[in-house]
Each structure stands twice: as C-alpha cells, then as structure tokens.
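What follows is one structure encoded as structure tokens, with my remarks underneath.
As you look at this complex, bear in mind that one protein chain is not there, while each of the others sits in place.
Chains: A and B, in written order; residue numbering restarts at 1 for each.
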Amino acid sequence: MILTNVSTVPGKTIVEHFGIVQGSTVRAKHVGRDLMAGLKNLVGGELKGYTELLQDAREEATQRMAEQAQQFGANAVVNIRFATSSVAQGAAELFAYGTAVRVE
Amino acid sequence: MDLLLDNLDLVMFLVLVCLGYTAGSWAEKKHYRSIEAREKELLSLAVVTAEGSFPKNNVAQAVLVTGSAVVSIDYFKRLLAILRNIFGGRVKSYESLVDRARREAILRMKTAAQEQGAGMIVNLRLETAAIGRNANQKKQIGSVEAIAYGTAIRFNRV
Partner (left out) sequence: MKFTPKQLSGNVNVSRTHPLVELFWLLAGIVMLGGLFIFALGFTTDWAARKAPLSIEKWIGRQTLKQFPGEDNPALSQRLQALLTTASSEERLQRYPFRILVLDRDDVNALALPGGTIVIFSGLLDEITSENELMMVIGHELGHFAQRDHLRGLGRGLGIAIATTMIFGQDSGFSDLVAKAVLPIQAGYSQQQERAADRFALDLLARHYGHCGGATDFFVRHATTSGPQIAYLLASHPHPQARIDDLNRIIASKHYALLAPQPLGEDLRHRQSDPPASPTH
C-alpha cells in the first residue's frame, strides 16, 4: 500500500478512484504514564509517554485507513490528512483520511 | 516555623514555581541547543509545502512520513500564562512551547525520511493539538502536540 499526502503518487499514474477512506482510534494512557506526565507538567519538557502513545495511535489510524482502502481494491491512498482531538481527560482521538486510488 | 506550617500550601506553591522556573528554563535551553544542532545536520534535506511534480521515471518511491512531539509547559510558565489571562496580550510563555514542539516534530519527520533514503519531502503539513485536557472543563492547557507529515520522495539514482 502506497501512502502519500500529495494528490498524486509521484512516479506513478492514477488509473482509478474509489472515494475517501478513513481510520480513527481513541486512546487513553494508563495511570503510570498519567502520573509521570503530571510530574513533567511541573518542570516542563517533552512528555515521551504521550508522544509514543500518540505515535502508536496514529499508526493504528493509518493502518485502519489502509485496511479500508484494501477492501476497495486500491493499492494506494493519496492526499492523506491527520487530525487529533482530545475527547476526554487523558484520552485522544487520532484520525486519518485520504482518497483510495489504484495506481500503475 | 508555625507561620511556615500554617501556610504550607503557599510554601508548596512557591517551591513549585521556583522548581518549575529553574528546571523548565534549563530543559528549554538544552532542547533548543539540540534542535539547532539537528537542524544543521538535516539542512540538506529539502522540505517544501508545495506538491511538486516529478517526471515519472525519476521517482523510485513515495512514502508518507510523520513526526510528532508532545511538549509540556512548566509550572512557572503556566503561572505567567494565568496572570497574562487577566490582562490579555501576547502569552510569551507559551510561544516557546509551541515553537519547540513544532520544530521537534519536523526534525523527527526529517529523520524518518532520511532513514528511507529520501531526497526531498513535499507537501509538508503541520498540525497542533492541545493534549491532556478535559473537553468539557475549563482548564489550562498543560501540553501541546505538534505533528508534521509529508511525502518523502526517493529519487532514482542517475
């Protein structure tokens, strides 16, 4: 599966469109990470736990989107966009969407 | 001593502010040094916000690359932000927070692209989101996440 966020796949030609595909996931961190983040909130700096969590979640959202594209019989998703929103205390929704296409 | 114990929360607050200031500014300086060093290293990898068009036989591979970082603000700067809320105006203490997060995210994306052997990243997109905040509660933003993503292009060897 080829994923790009440009409207084409550079080096290939799009031969067929299948419409939009999307993948999303809502993740919460466990208490230990929460505790560390609370501590980090005092002194500032990167919250590694959160970064990893969101990175994992984003990969999962992308994976889910790719699965949808596969169902359509696509071999590439173009024009991918990401979005993040916090839906509750400590939980975040990661969202990916794009256009499923077949390229040659 | 009694006076100190009676105002324990006040003392705690002052300790946290001092701790936040020293630890926070030390961490920020360190982070900026690291960011600048890595930016210099990755300078030759071009990143553009345009889509670009490439001759078909020139491109070997196009891959989506992402980079993200969640950076938290320290206690002292949060205090500054709360005070600034009263008067309005530029919240200077949050400027470096988002700046650091965004530059770090771009650097991580560039590193990922370099590992793929990419010669260029096109269509860079940046997003920022507030993390660790209850959606229905009016609470101060503790930390921001910056995401950078784009399409890494690996060119054919000529």
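Here is the rule we go by: contacts are C-beta pairs under 8 Å (C-beta built on N, C-alpha and C of every residue); 3 or more make two chains touch, one makes a residue touch a chain.
Everything numeric in this text was worked out from a predicted model, so none of it was measured.
Touched by the hidden chain within the whole complex are the displayed chains B.
The set of subunit B residues touching the chain not shown comprises 2, 7, 9-10, 13, 21, 25, 39-40, 43-44, 46, 76-77, 79-80, 82-84, 86-87, 90, 92-93, 95-96, 99, 138.
The rule we apply is simple: only the chains that are shown with their structure count from here on.
Centroids built from CA atoms put subunit B at 18 Å from subunit A. Interface of subunit B with subunit A (complex): residues 16, 19-20, 23-24, 27-28, 31, 51-54, 56-64, 66, 68-75, 77-78, 104, 122-123, 125, 127, 129-135, 137, 142-143, 145, 147, 149-151, 153. Note for the complex: subunit A touches subunit B at residues 2-13, 37, 40-47, 50-51, 54-55, 58, 62, 80-90, 92.
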